[in-house]
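Every protein chain but one is kept in place in this view of the complex.
Each chain carries a letter (A, B and C) given by its place in the written order, and its residues are counted from 1.
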Amino acid sequence: MSGHSTSEHAKSPLTTYFAVWGALLLGTWLTYEASLLDLGRYNAAVALIIATTKALLVTLFFMHLKGASEKLLKLVVASTIFFLILLLALSMFDYGTRSFS
Amino acid sequence: MAAHTHHHNPALLHHFSTEEQQRNSASFGMWIFLATEVMFFGGLFCAYLIYRHWYFGDFGAASTSINAKLGGANTAVLICSSLTVVLAIWAAQTSRRALMIGMLVLTMLFGLTFLGIKGIEYADKFHEQHVPGASFSFEHVPIPSHPDQYANPRHAEIFFALYFIMTGLHALHMIIGLGIFSWLLWAAWKGRFTPEYHTPLEIGGLYWHFVDIVWIYLFPLLYLIDRHK
Amino acid sequence: MAGNVDALFIFLLIVTGMMTLLVFCAIVYFAARYRYRKGVPAEQIEGSIPLELTWTIIPFGVFMVIFAWGAVVYFQGRTPPRDSTEVYVVAKQWMWKLEHAEGQREINELHVPVGRDVKLIMTSQDVIHSFFVPAFRIKQDVVPGRYTVAWFRATKPGTYHLFCTQYCGTQHSGMIGSVVVMEPAQYQAWMSGGSGGPLSATGEKIFAELGCATCHRSDTQGRGPNLQGLFGRPVQLEDGRMVNADENYLRESILDPGSKIVRGFKPVMPTFQGLVSEEQLGALVAYVKSLSQSGPAGPKSAAAAPESAPGKGNQVQ
Partner (left out) sequence: MATPISPNVERENYLNKHYGVGSWLLTTDHKRIALLYLLSITFFFFIGGFFALLIRLELLTPASDLVQVDTYNKLFTQHGQVMVFFFLIPSIPAVLGNFLIPLMVGAKDLAFPKINLLSWYLYIIGGVMMVHCMLTGGVDSGWTFYVPLSTSFLNTKVVEAGLAIFVAGFSSILTGLNFIVTIHRMRAPGMTWMRLPLFVWAHYATSIIQILGTPVVAITLVLVVAERSLHLGIFDPKLGGDPLLFQHLFWFYSHPAVYIMILPSMGVVTEIIACFSRKRIFGYSFVAMSSIAIAVFGFLVWAHHMFVAGISVYAALIFSLLSYAVAVPSAVKVFNWTATLYKGSIHYDAPMLYAFGFLGLFTVGGLTGLFLSALGVDMHVHDTYFVIAHFHYIMVGGALMGYLGGMHFWWPKISGKLYPEGWARLAALIVFIGFNLTFFPQFILGYLGMPRRYADYSHMPEFQILNVFSTAGATVLGVGYLLPMIYFLWSMRYGKPAPDNPWNAAGLEWQTQSPPTTFNFDEEPVVTWEAYNYDEIDKGHKEVPQVVG
């Protein structure tokens, strides 16, 4: 990390950082405004999509996951999300189907 | 291999062969730790999800009683602090010591601001008797989407329990982050970080960004339920 | 029930026994046959994909058979027949309180006739308990705050153990009782030995005392939904969801009326949380069920309420 950032892209990260920062602030404003609209059941979906986009931006650019030379870190992130979804989805499956039958 | 080549860097620990190995290990270790952290918050998100599904209206009523403007401001503060963290790392990579120190100080100031705003929010909740426990009271609060119906105080209490545990744990992580950053600031002041070696800065930054990400989810989930008019 | 579970159990014993035997014989044979002998080196074998596939796929296939069989037995055990006679069970630290639909109350003892399907509608006043009758091969946790259901049909007269199998505190091992299975005639005699009338009648009384009838009228003019024929039907809610009006729905609507508002009604009903005991709640549920023509308890209770001929209408065999 040290080697390449100093010499090769001395300037470019700054533009990216500020652009991401701007996008994140915009996203925050968007979430807030979207919550005031009546989208029915899609309110939650919109909020989560915006939040996930913001989280992705932070992970990819601020935490440098995008530039990571190895696939390993991406694998860690992907499998963590996988197991988190597993926890949420399988528990919700029980709650969602309890009133059947 | 390069076992005997620690001529330049005293920070290379004896059991690593190369600096690259050491740096990669440290950052990989931090990512693994963050995986643990995700699952740690994951249990709470699971509880949240289920009760929000069960008691949507009551959650909406409780959520509307929180000051979303403060929450939004706090989101912005954290996002700015994430920016100052990457700038600090960039400064370290490009040998800008003063900028690095400035950015670290700024990060910590943002962190303190966040906790301050959080404190105001908690104080409000305390005055409104929205803290779960004996004095909790949430009588006759209408459900946003069904204004002719009052929220069930017991279900609202579950919301506030989750609200306090989730934001409280998050705040605890912020406080730990501030501790880490005080140490980083001290090390930066001492001139420990160079373009070649600033691993602590990087992994401290990873932690800080993660705390930011948790908040990015907490904000809409806790502050923005059923808010539309 | 018991027969189904045992059949599967025996099947499992045979299958796992064969697997165990296979593995053990192989181990013992190899261990003896290929024991260390001087000058005889081990023969290196890398592995074998066909073999690996064989012992992945065959066990998986066998497991799927067990799974499917187990699921069938489980579904049978979870689905009470429609015309079962009903017993309301309230568990508390550390006793079982049982109340027959016909009104008989018992503690730690349950009398049932031979050959009748018995449906247990269970809840707990405090912690989680579990209703277990080993002889009938049934077990169901009894959870506070909701109803869980189990059913059985006894086939042989006798007295059987009833255990609590979910650890429930200090006297957990004392929370035991018995299920007494009687011949129908004896059971009839036992039944006639005094009761305060059927449970649904008790429920009707409570229904009146609490003033429920002022809103839940038997016409369409009430401020609350008409409860006639409600049980077992799907209900359209204000927020668009459909729910099935089962015991848990009735229970929740009494204790937390705001959570599921029926379409076309206003959320005006006060909560009865803390105002009715679990026993009263059971009686109310039984009463509402008795108003349902198509419901399982229907023919008996609706008719039985006034004339008090407990059990008569539901006599099977």
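Just so we're on the same page, a contact is a pair of C-beta atoms (placed from the backbone, for glycine too) under 8 Å apart; a residue touches a chain by one contact, two chains touch by 3 or more.
A quick note: this is a predicted structure, and the numbers were derived from the prediction, not measured.
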Shown chains that the omitted chain touches within the full complex: A, B, C
Of C:104, C:140 or C:200, the residue in touch with the unshown chain: C:140
Candidate in contact with the missing chain, chosen from C:168, C:230 or C:245: C:168
Listed residues C:8, C:114 or C:213, member touching the removed chain: C:8
Touch list for chain A against the chain that is not drawn: 72, 80, 83, 86-87, 90-91, 93-98, 100-101
Residue ranges of chain C at the interface with the undisplayed chain: 4-5, 8-9, 12, 15-16, 19-20, 23-24, 26-27, 30-31, 34-37, 40-48, 51-52, 55-56, 59-60, 63-64, 66-67, 69-78, 93, 126-128, 130, 132, 134-135, 137-141, 143-146, 148, 161, 163-174, 176, 256
Chain B, residues in touch with the chain not shown (by the definition above): 1, 3, 13-15, 17, 21, 24-25, 28-29, 32-33, 35-37, 39-44, 46-47, 50-51, 54-55, 132-133, 152, 154-155, 157-158, 161-162, 165
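Assume only the chains that are shown with their structure count from here on.
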Centre-to-centre distance between chain C and chain B (centres being mean Cα positions), rounded to whole Å: 45
Geometric centre distance via CA averages, chain B-chain A, whole Å: 14
Footprint of chain C on chain B - complex, ascending: 54-55, 57, 146, 148-152
List of chain B residues in touch with chain A within their complex: 23, 27-28, 31-32, 34-35, 38-39, 42-43, 45-46, 49-50, 53-54, 68, 72, 75-76, 79-80, 82-83, 85-87, 90, 93-94, 195-198, 202, 205-206, 209-210, 212-213, 216-217, 219-221, 224-229
Complex contact set, residues of chain C against chain B: 238, 256, 258-259, 261, 266-267, 271
